[in-house]
Structures are given as C-alpha cells and as structure tokens.
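Handing you a structure now.
As you look at this complex, bear in mind that one protein chain is not there, while each of the others sits in place.
So, chain A:
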Amino acid sequence: MTSRESHRIKDAEKKRVLDEAARQRRARKALEALEQDNFHDDPHADLVMSKKVPKFHDNLESGRTRKTKRKGAEYYRAKYRKNFIQLLEEDKAHRPDPPNYCSAQAPPSRLPQRHFCAVCGSCSNYTCTACGTRYCSVKCLGTHQDTRCLKWTA
C-alpha cells in the first residue's frame, strides 16, 4: 500500500535540515564577512616586485644617507607583529578592571530582533524549515531554495 502515502510528507522526510549548531556557524560566518577587507585575492600576488632596483628619478646620494638612519616598514612589522586576539589577551592582563575594551561594548538591545526577507528585504514572517533563513512570500521562498538554501553549506 505504499502508493497511497502522501508524496509531500515523504519528500519532507528526505530533506536535509540544518541543526542549531550549523545555523549558528553560518550566522557567525556572515558576521565575519562583514569585517573582511577584501573578498578576492591580491591581483598582484603572482608578481615578483624588486624594490632594490633604483628608479630613474631616485637620487642615489640622498637615498643612501637616509637608509642608514631609517629602519623601514619591515622593521616595525617584525617588532610589533601581534594580532587582535593577542592584543586583547594582553589588555586583559594590563587592565583587568573596567573600563576597558570589553566593558565598553554596548550591551544587547532590550528590543526584540526584527526580521527581514533574505531575498527582497521586506519584513518577513516566515522561516525556511531547512536552513532557518527568513523569507516573506512563496515567490521569495522559491528564489531562496533555487539559489541559496543549503547550497553553500560549509
């Protein structure tokens, strides 16, 4: 009697549903993307630049006297090479009591979060059952399923 089963229910069971952890991972990735400087690779990455070669307009004599005195950009990069996390750790040791970087952060809002359709940007009342993205209408849900839903799950 398998033929009498509902196709809709059968299809729904086959669908992959993202669990809470995966959804949070996605949200965190989206936030990190907002902080990124570039989304593409350095267009000059494959070039080998030779800084040592003197250019025509360089004045050889003045260049030489300066070089002995100045340390150049490389020196400072090497000396103060620290990433943000390291600096934050260091700051916690220096300034353990507020006010410091962490205490200055604005607390969470008391107002409820608003939701917008991920496709068209209007106010959204519905959530995609598979991935948790918000949408506003059947039309937008269709676009979402065709383009984004579970398409780049990493």
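Going forward, a residue touches a chain if its C-beta (ideal position, glycine included) is under 8 Å from a C-beta of that chain, and two chains touch if they have at least 3 such contacts; residues count from 1.
Just so we're on the same page, contacts and distances are computed from a predicted model.
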Name the absent chain by its UniProt protein name; which of "E3 ubiquitin-protein ligase BRE1-like 1", "Elongator complex protein 4", "Actin-related protein 6" or "Upstream activation factor subunit UAF30" is it?
"Actin-related protein 6"
Even though one chain is not shown, chain A touches it at residues 27, 30-31, 33-44, 47, 70-74, 76-77, 79-84, 87-88, 90-91, 94-95, 98-101, 104-111, 113-114, 116, 119-123, 147-148
